[in-house]
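Have a look at the structure that comes next, please.
All protein chains but one are shown in place.
So that you can tell them apart, the chains are marked A, B and C in the order they are listed, and the count of residues begins at 1 in each.
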Amino acid sequence: MPVEPIPTKISVDLHKPYHEQPGLHTRWHPEIPFYCSVEPGEIFKVECFDSSGGQVFNTDDADDIVKVNPLSIHCLSGPIEVKGAEPGDLLIVDIQDIQPFPDEPWGYTAIMDPKKTSAFLNDKYPQMQKAIWDIDGIYASSRHIPHVKFPGFIHPGIIGTLPSYEMMNIWKKRESELVDFHASLDDGCTVAALPNPEGSYIGQGVDPALAAKVAEEGVRTVPPREHGGNIDIKNLSRGSKAYLPIYVKGAGFSVGDIHFSEGDGEISFCGAIEMHGIITLKLGIIKNGMKDMSIYNPVFIPGNVTAHYGPSRYLTFQGISVDDDGKQHFLDAKIAFRQAVLNAIEYLKGYGYTGEQAYLLLSAAPVETHISSIVDIPNSCVSYSIPADIFDFDIMPKEGGPVIQPNMGKTAFPTK
Amino acid sequence: MPVEPIPTKISVDLHKPYHEQPGLHTRWHPEIPFYCSVEPGEIFKVECFDSSGGQVFNTDDADDIVKVNPLSIHCLSGPIEVKGAEPGDLLIVDIQDIQPFPDEPWGYTAIMDPKKTSAFLNDKYPQMQKAIWDIDGIYASSRHIPHVKFPGFIHPGIIGTLPSYEMMNIWKKRESELVDFHASLDDGCTVAALPNPEGSYIGQGVDPALAAKVAEEGVRTVPPREHGGNIDIKNLSRGSKAYLPIYVKGAGFSVGDIHFSEGDGEISFCGAIEMHGIITLKLGIIKNGMKDMSIYNPVFIPGNVTAHYGPSRYLTFQGISVDDDGKQHFLDAKIAFRQAVLNAIEYLKGYGYTGEQAYLLLSAAPVETHISSIVDIPNSCVSYSIPADIFDFDIMPKEGGPVIQPNMGKTAFPTK
Amino acid sequence: MPVEPIPTKISVDLHKPYHEQPGLHTRWHPEIPFYCSVEPGEIFKVECFDSSGGQVFNTDDADDIVKVNPLSIHCLSGPIEVKGAEPGDLLIVDIQDIQPFPDEPWGYTAIMDPKKTSAFLNDKYPQMQKAIWDIDGIYASSRHIPHVKFPGFIHPGIIGTLPSYEMMNIWKKRESELVDFHASLDDGCTVAALPNPEGSYIGQGVDPALAAKVAEEGVRTVPPREHGGNIDIKNLSRGSKAYLPIYVKGAGFSVGDIHFSEGDGEISFCGAIEMHGIITLKLGIIKNGMKDMSIYNPVFIPGNVTAHYGPSRYLTFQGISVDDDGKQHFLDAKIAFRQAVLNAIEYLKGYGYTGEQAYLLLSAAPVETHISSIVDIPNSCVSYSIPADIFDFDIMPKEGGPVIQPNMGKTAFPTK
Partner (left out) sequence: MPVEPIPTKISVDLHKPYHEQPGLHTRWHPEIPFYCSVEPGEIFKVECFDSSGGQVFNTDDADDIVKVNPLSIHCLSGPIEVKGAEPGDLLIVDIQDIQPFPDEPWGYTAIMDPKKTSAFLNDKYPQMQKAIWDIDGIYASSRHIPHVKFPGFIHPGIIGTLPSYEMMNIWKKRESELVDFHASLDDGCTVAALPNPEGSYIGQGVDPALAAKVAEEGVRTVPPREHGGNIDIKNLSRGSKAYLPIYVKGAGFSVGDIHFSEGDGEISFCGAIEMHGIITLKLGIIKNGMKDMSIYNPVFIPGNVTAHYGPSRYLTFQGISVDDDGKQHFLDAKIAFRQAVLNAIEYLKGYGYTGEQAYLLLSAAPVETHISSIVDIPNSCVSYSIPADIFDFDIMPKEGGPVIQPNMGKTAFPTK
């Protein structure tokens, strides 16, 4: 019984600009042409660029971070037609395996330009910088953030189906209204990434008129939405299954933004360990699954192979919905989360990390963020749990306080 | 070597009104007199009323829920002086054990009066009702929500230290400002529970002038704050350690609001399995721990004995920050959480549960709520994971959709 | 709805000799009279003496160990009639809870008289001694074995049903034949505990003729057998379910030999943390379950609440079936296990423990013993995994070798 190798449905050349290659796109739109087709149940591989589409390098400076164009991020592989899929069905995405490219065993976490992104602590840590992670088997460690090592819950940041016009228009309308509202407040806050022709790309050999239409109309890939999208769920790793709504005939599945690891929240925006990667997939269909099971948003079941730590090996910080200025907010889980993160960073600084190192570490390591309570007015309580076993020194509280560690290094900065 | 039984420092009589008993209080204030003292390292027991202070009963109607006075909830046991504790120290709270009263092996979860509380789905499920849980060894099951059974992560909803005047005044100021702001909006929203003499209680044999002063000035017990308070962290169970800031000489530790189990978020407000209980504690002190370790909010380390489920035995729902009317909000984790909960409830209704049953179940069962991403503008993504093993039928998605289960019963309603 | 307290079906007075109290027995025999009855589904408590029946005390010498009479060990609580149970049915034993007596929060692990017992390392560690464990909430620690602390998988060492005459006679026959065979070898080895009237006890108010008959015929409680018996499975803890064969009308269930914790193998014979305890039970029946499910030996399902450690926090030793003298044995798992234990003890001695301390520690702590391979002639491979998190120092291998720890104390010895 001869065995066929698993076919690679989309290949990329990491050393060539992505916008010269087919099977890649940077927008969501109903009319992006399918690049290839699969049968339900077929096993296949897809190669993916990192989220920046190759704009970041394995170096010790952050000049590349300075130059990243956020309009062209999320270079997705796809869309892939799934034979027989129709609107109203559910797409079963069976994640068989994910690996780094064998000759690119590294990734990065970065603080991007705060004027162009929405990182969680942009105001506290505005300086662009990055940390490179070396991938050593199942583990990551960093020359820029010493004394930590952890296994990856390797996962795709983005999986999604093509929206229908109806769905796309709902997205555009609600996001525009939000932008308009904040414009009326004149709060200077970038609250959504609206359609923008700059950086739009939908593959090679496409009718230029269609490309222009998608550039004009296509929605951006930044947020998670009803079709999946940038869901950034750290546990969607090898062996997991996701169920996504289908809006167009053939589904139009795309994937990208591979992360070697991520902390809940992906707080530094470019906050996971971003990497190029190869994903092995099997897609299936549940006919009429949306209505039959009332599933109109993604649902998923993790694989049963993961890193696990004893429960007593987590150190948990808390935050409440009072902001940095001491102002009380009403059950605001985002502010509570922010305070929990700030509490954890201050604690880790006691061991000699810079704030930026701690920030990037917590973005990338398998940190758990729970909404513990959200009804005890006016404060919600968010708990933020760090696995102590990822450090090679003891981080547990003790009499006398923390001990500064030797050789703490530093993150990679811009050269000028 | 004769063994001394573990002393009970605070006893309660569950069949007598709490406001006739010493060692109990319903407000936080620097001058509430210590009821008793312990040495650091001493092991002792404390008996606690349920959060309502005995206003709810093991019955099949919800007349008691209708009558609950929210101004007198959170009947706490304490305050306890810890010898040698001084402001700036950290209090180590070592939770040795928690048990139901042997002759009261039950608890409840309820939908309270939406006009008086801040439950997560007050608008969707405004009708008062309750579910009684029978505690059977380490497991809870309910005649009002059939087909589920799960072990408790039994924990105190509230642990805290007495605030200083300075701290208390900060709390009062910021919470008043929030109330004033919402009053100016005239949005009809109850956003904080400000001081209110009604229902204030600080124990027996207290100078009436002091009791009146505390009634006037004391802050309410509803929210979690920097000293701990109503933190509602479901994993703070047997074998856990918490570290709390100390603001007054002697610390003034109090505990209450015992939960047999709770889902992350405690969504129905009276949302855990509320019960009377007995907690065994050991308290310790880390001198100058607040400054030495930059700990100004509670930190905790769970015990290593917990219920655990295989990762692949969780079904995970998602929500994004788009509200029920389709309006887009900016990275609002509370709205994303709400959508995830609503998605889960709709799914479970497919098996025959009423919305209220599903709502109370998810409030009480060990459901995990993660903030998966909070930087992907404009949507945050909250994932909401339900352990499938708590059901006696299969809840995993499948072709053909869910199967209605037999004998689904109903929750307890008011009789008129 | 008034709640009835859980009834205690068998009470013991720990300060009175067990052989003056009803509801206790030290032999298995079909005619031991039922002490009490329960309905299937009824929840009840049973109080139990420690395995020695009160012969060991919380002291710092081992004079009590010297005096223990092994003919009177395993003071079991029972037998309990289960209404409706008939031969061929299965008994479902639902272990709801197990607790120490509130005023006896201690246990012990001991090296007994090697001439009277079958401990695993009798030849290496023949000197009688003991370690007392202090039970502190869910954790045990010992003044006789410093620097360790671990939560208990609290469980009954013995659960069983009364044998039929047929079953009892099979047991007696096969065990006698083994004794006879070894007698013929004249190897001086005590290979089984045959019936012996000395120390036989079947409760109060029993017809003396019956007591004498049981003393003569009754089988000893030392081994596990088809009915359960001394199974010593460390994971049979709170929330577990066991299924036992039923041989007599009414089943005749007994329980005892409570352990706070145990390492796989219970190597020092009196090797768990032996303690007095109170068990809460619910019994059920599966009619004709033995034949229907081909269950002729105990089957069990653990509870889902346990201590757990990250997999990478175990240090695993191996042993092969070559004995201490270098002699090769054929796939002998017992010898392989012995070598693994000896390897672990030698390793731990590097940190300053005496061999006896390490031996008693490994007997009592939640150590895992796996038969890794048993087909690779001539060696079986047994792996022996120690959770590193139970130590307050680092036991992982490192350059330079182990560091002797301070204040290692010593075990309790006989005074003369």
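Keep this in mind: a contact is a pair of C-beta atoms (placed from the backbone, for glycine too) under 8 Å apart; a residue touches a chain by one contact, two chains touch by 3 or more.
As the structure is a prediction and not an experimental result, all values here were calculated from the model.
**Student:** Quick one: which of B:H19, B:K249, B:H308 or B:K410 touches the chain that's been left out?
**Tutor:** The one listed residue touching the chain not shown is B:H308.
**Student:** In the full complex, which bits of chain B touch the chain not displayed? Write them out.
**Tutor:** Answer for chain B: residues 307-313, 389 touch the chain left out.
**Student:** For chain A, which residues lie in contact with the unshown chain of the complex?
**Tutor:** Answer for chain A: residues 1, 3-6, 43, 57-60, 94-97, 102-106, 136-139, 151, 238-239, 280, 282, 303-309, 389 touch the chain left out.
**Student:** Can you list, in ascending order, the chain C residues touching the missing chain?
**Tutor:** Residues of chain C in touch with the missing chain: 90, 117-120, 170, 174-175, 177-178, 182, 189-193, 222-226, 230-235, 239, 243, 264-269, 271, 286-287, 289, 292-306, 308, 310-320, 322, 326-334, 337, 339-340, 343, 346-347, 349-350, 368-383, 396-402.
Note that only the chains that are shown with their structure count from here on.
**Student:** Can you give the whole-Å distance between the Cα centres of chain A and chain C?
**Tutor:** Roughly 51 Å, centre to centre.
**Student:** Centroid from C-alpha atoms only, then distance chain B to chain C, rounded to Å. What do you get?
**Tutor:** Using C-alpha averages as centres, the distance is 39 Å.
**Student:** At least two other chains touched by the same residue of chain C: list those residues.
**Tutor:** Residues 307-309, 389 of chain C each touch two or more of the other chains.
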